[in-house]
Every structure is written in C-alpha cells, then in structure tokens.
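A single protein chain has been removed from this complex, and every other one stays in its place.
Right after this comes chain A.
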Amino acid sequence: MSVFVLRRLLTLLATLVGASLIIFLVLDALPGNAAQMLMGADASPDAVRALTAKLGLDQPLAVRYLQWVKGLLIGDLGNSYVYGTPVAGLIAERLVLTIPLAIMSMAITVTLALSAGIYTAANHNKLGDVGVMSLTQVGIALPNFWFAILLVLLFAVRLQWLSAGGFAGWEDGVWPGVKSLLLPAVSLAVVQAAILARVTRSAVLEVLREDFVRTARAKGLGKREVLWSHVLRNAMIPVMTVMGLQFANLLAGTIVIENVFYLPGLGRLIFQSIANRDLIVVRNCVMLLATMVVIVNFVVDVLYALIDPRIKVHDL
C-alpha cells in the first residue's frame, strides 16, 4: 500500500512540474507587456522600461521561472501588478467562496448522479429508466450558464426565494453563505450529474451481468441486496474515474458561473486578471487549479486501491 501511494505521489510531483512549465511558458508567450498595460498607451518608453525592470520582467526566462517556483515553494507568490497586494492574499480571499462552491456542487452532482444511475440500472428498460435517461440527455445538452439564467428567472425573479447574484459571505453564519451559493452550485452540478448518472447506470448494468451476481442470487440474496452488497462496490471504479475528471470540469465551470452570478470567487479573479493582463495572478491561479485537479485524481487513485483488493497486487 505505501509503495503504491509513494509511486502515485512521485507521479503527482512530476505532473505538477510539467504543469508549471506549460503554464509559465504559455503565459509568457502571450502578446502584450504588463508594464505597458498598467501605465496606459501614452506612457513614456522610459517609464515603461523602469516599471518592467521593477516587476522583474526584464530577467531571462529561466531565472523568472525558477524565481516563481521558489516563491511557490515558500508560499510567496509575489504582488499583483494591478492591485499591488500579495497574490496569496487575493487568492485566499476568493477561495473562501470557490472551495465551498466546488464542494457543494460536487456533493449535488454525486447525490443526483448516484441515485439516478442506480435507480435506472435497477429498473433497466422500464418506464422509470427511460424517463430518467431522457432527462439526463436534456441535462447533457444544457449549457450551464443558460441553465443558470433560467434558475435565476425562476427562483430569484419569480419566486424570490434566493438572490440573483452576489455572495453574502460567512460572517452572518453558514446559511446565508450557502443560500447565495445554492443556485450557482446547482447550475454547475446539473450537466455533470447528467453525465455521471449515465456512467453510473452503465457501470452498474455491466456489473449486474457478471457471474458473481448470479452466484449471489443463487445464495438466496434478493435483487436489492445483491445490488447494494455485491454490485455497487464493483461499479464504483469507473464512476470514480469520471468523478475525478469532472472535478476539473467543475473548476473550469466556476469561471463562467461566478461571472453569471457576480460571485467574487477564484474564477472571477482569473477572468478579471486576464482582462487586466495581471499575468502574475493568472499564472498562480491556474497553477492552483492544476494542483487541485492533480490532487483530486491522486485521491481517486488511492481510493481505487482501497476499494479493489486486486489493485495492490498489480501495483497499477
């Protein structure tokens, strides 16, 4: 087990190094000088050059990369070109919103998808199966920003149960914060849940065809008991794989959804920083997202080994 985790950790580190290189090089290759952007088109070339030097942008590429990585390791991400404040602080402020949003959205996704997937597989080819599967087809086809607007029209404008946007913060307790994240979380979750439900259904159906399901039935277990005690654990492997991939999708989705709902989260920070050419913020935010995705997939890999006793032997 520890060998397995160790090997996975090494892969994780290698992935992060690769990601940091790509992020750094791509952002560096972008046209547009940050110093020029900050000072405006009318600024004198001397002043622009002075600011470029002050920001350290005149250093060679390799030096700047290593400085950044060193900063990442000691937790010093530098200062925002635009706000002049530490990037770490900016990000931390935003994560207070984005992490709860991602967790809520993932929780809604998993709850919806597993119940729909298991229900439809257990009622294969019956009316309930066909009905729920048609709904997931619609779910997959929905663009999440458009669905978000529909939700706003219904719950904020018409019913006035929830606000149309903005974030209440956590100062007044948990509920106001959760309430303001509810619509964004649901709009992010619906498409993902539709996909995951279909994956769950086909994974469960596939396991239901296995010989050991027949063996379990021959022992006298009812269909429902076989489903819970023998089928689900076997079906979880493909479901978890997709869940790991969806987490990345979900983080990308927050960039759009936070803009639709005027939420001061990480996604909105990235969006604004790109518009402002605040590349130091963009670079660190993207690195953070990449790290989160890689860590989630690492956790999924470890969970595989916990669920499936065969994986330790094959040392995947």
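To be clear about the criterion, a residue touches a chain if its C-beta (ideal position, glycine included) is under 8 Å from a C-beta of that chain, and two chains touch if they have at least 3 such contacts; residues count from 1.
Following the convention adopted for this analysis, contacts and distances are computed from a predicted model.
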item	value
Chain not displayed: protein name in its UniProt record ("Serine-protein kinase RsbW", "Peptide/nickel transport system ATP-binding protein", "Aspartyl/glutamyl-tRNA(Asn/Gln) amidotransferase subunit C" or "Alkaline shock response membrane anchor protein AmaP")	"Peptide/nickel transport system ATP-binding protein"
Contact with the hidden chain (one of A:Gly40, A:Pro60, A:Gly84 or A:Gly220)	A:Gly220
Sites on chain A contacted by the missing partner chain, in the whole complex	210-212, 214-223, 230, 233-234, 307-310, 313
